[in-house]
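Complex shown without one protein chain; remaining protein chains in place.
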Amino acid sequence: MTLSIDTPHVGAARERLARCQRFAARAGHFLLRMACNPLTAIGCGIVLLLCLTALFAPWIAPYHPLVQDLDNALSPPGAQHWFGTDEFGRDIFSRLVWGARITLYIVLLVSVTVGPLGLLLGVAAGYFGGKVDAALMRITDIFISFPSLVLALAFVAALGPGLEHVVIAITLTAWPPIARLARAETLSLRQADFISAVRLQGASPLRVLWHHIMPLCLPSVIIRITMNMAGIILTAAGLGFLGLGSQPPAPEWGAMIASGRTYMLECWWVVTVPGMAILINSLAFNFLGDGLRDLLDPRSE
Amino acid sequence: MTCSIPAVSNGAPLLDVHDLRVNFVNGRHSTPAVRGVSFQLGREKLAIVGESGSGKSTVGRALLQLHPAKARIEAARMQFGDVDLLRASPAQMRAIRGRRISMIMQDPKYSLNPVVRVGEQIAEAWRSHHRGQHAAAKKRALEMLEVVRIREPERLYQRYPHEISGGQGQRVMIAMMLITEPELVIADEPTSALDVSVRLQILALLDELVKARGLGLIFISHDISLVRSFCDRVLVMYAGRVVESLAAGDLDRARHPYTQGLLAALPDVDQRRSRLPVLQRQASWLSD
Partner (left out) sequence: MIAALPQLRRVSKRATQVFITLFGLLLLTFFIGRVMPLDPVLAIVGPDADHATYQQVYHQLGFDKPLWAQFGIYLNGLLHGDLGHALLTGQPVSQDILRVFPATLELATLAIVIGAGLGVPLGVIAAARRNGAIDYAVRVVSLAGYSTPIFWGGMIGLLLFYAHLGWVGGAGRVDFSLDGVVPRRSGLMLVDALLAGNATVFWNALNHLILPASLLGFHSLAYISRMTRSFMLAQLSQEFILTARVKGLTEWQVIWQHAFRNILVQLLTVVALAYGSLLEGAVLIETVFSWPGFGSYLTSSLMLGDMNAVMGCVLVVGLIFVLLNLLSDLLYQVFDPRTKV
């Protein structure tokens, strides 16, 4: 048996470094496997493009999205305006680019809120069981028994139109499935021997939940959220189409389709182009989610 | 590998297998499961014994071409009577499966269709080779249930698999596989999922049926003590190869260290030992 001659402090630092290196190696390996699957790579690429477009919108968009130019209203796609102009003469390409910010904003905000909320509630319900669990089950039953668009619609109708209200509404409809998932995972983990071991060591329920159960539920929750992102884009677009999202003249993609509807038969580009943007981004998130799920959970098909 | 004793038969053997190899191909990776197994079978009870992963079940399934497409089956010879099993077309194989060769599976809990009545599943085995004879199939199924000593055949016919016990389920499986009067039966660990008391009953039943109908039986098992008393010949498999092939009665004089190790690890009422010897594997067995 060897004795360590390192001082405890140096040993701990070295241990941390080794752990970081291992993590980096695993992450790199994981990303490589993701890149090998062509669909996932495409999805990842498009999502990255979305993020970059949203970030550098002011530099990418050739025109200002809100400035009207009625002389050039409804001009078809050409050299001057790559995707044509809408009924107010605004460049559609620029509006698309700025609209990416709105889309990304909604997706990120909803995901970042729904994840922790659903995880916490689900894990607590699964671990403590009893009345807490029953209450959560009934509450999620109510939310799950609504189609998400209609419920989000009801919320936004009550709160009034606006981007933040859309985010709140979608969050309220998106958390129950995550909570259910976290609960199911917790229920199966609760019986595990290592949990019993930790509890015998005197760990408080909070510690068990935070340090042991939650990290194990994290992968499936992350996969689920990624897969849901496509749905969030579609729901947000739907709400925008109904006039419940960001109000005009904000360049929200769903709202652009709604306002372009009147001119659809003569000027196909006003409606087609924003829709393609929604389709492509939703597809990309679906690819990404599928690829992630195939990689992390090969059992499910 | 070795095939020390030819089949006890009159004339040509029922089944003649020479240098059977099965590889599972996964992308560029090829995993060998069976590496050159040879044996002959007459109208007798042959046991294939081995641990998990030795390839014994793979051999059984390869004979009936039941493996998925990613399995590569090769052999110098795989002759069943007048049919070359290796080159038979899917239609020919379908005619053989259930009619001339059948297979008894391990656990009736999983190997019976949960939403179809038990009697109906037995009748289906008959009907798949005698088209359109529904009434005759039901009659035959009820007769078979009596043969396998089910007390109230009419009642059991209407039951679903989750409503019957393990022993009954295995009897149903035997009835299902013998209703078409095959020549060869492959039993893939038929008693491993049963309790000990039921196990002996099922073995006795199987013994009686094989003798009465003059069938060839391949009994696949991991339990060497079980096959010792039950079968005529024993093939011991290790890592995809046959390491020993001998008559059941000669097991005490086994030559390969693996077989000797397996036998030595069995507790014996007559021989008192303070510690049971543990099997010591040797790398040389893998390339023998």
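Letters A and B mark the chains as written, and numbering starts fresh at 1 in each.
Basically, a residue touches a chain if its C-beta (ideal position, glycine included) is under 8 Å from a C-beta of that chain, and two chains touch if they have at least 3 such contacts.
Treat the numbers as computed from the prediction; the structure is a model and nothing was measured.
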Problem set entry | For the chain not depicted, the shown chains it touches | A, B
Problem set entry | Listed residues A:147, A:205 or A:219, member touching the removed chain | A:147
Problem set entry | Per the touch definition above, residue among B:149, B:162, B:255 or B:281 touching the missing chain | B:162
Exercise. Any idea which of B:71, B:85, B:112 or B:231 touches the chain not displayed?
Worked result: B:112
For this session: For the chain that got dropped from the picture, name the residues of subunit B it touches.
Result: 64, 66, 94-99, 102-103, 105, 107, 110-116, 124-125, 128-129, 160, 162, 173, 176-177
Problem set entry | Touching residues (missing chain, whole complex) on subunit A | 138-139, 141-142, 145-151, 153-155, 157-160, 230, 234, 237-238, 241-244, 254, 257, 261, 264-265, 268, 271-272, 274-275, 278-279, 282-283, 286-287, 290, 300-301
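What we mean here is this: only the chains that are shown with their structure count from here on.
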Exercise. If you average the Cα atoms of subunit A and of subunit B to get two centres, how far apart are those centres in Å?
Worked result: 53
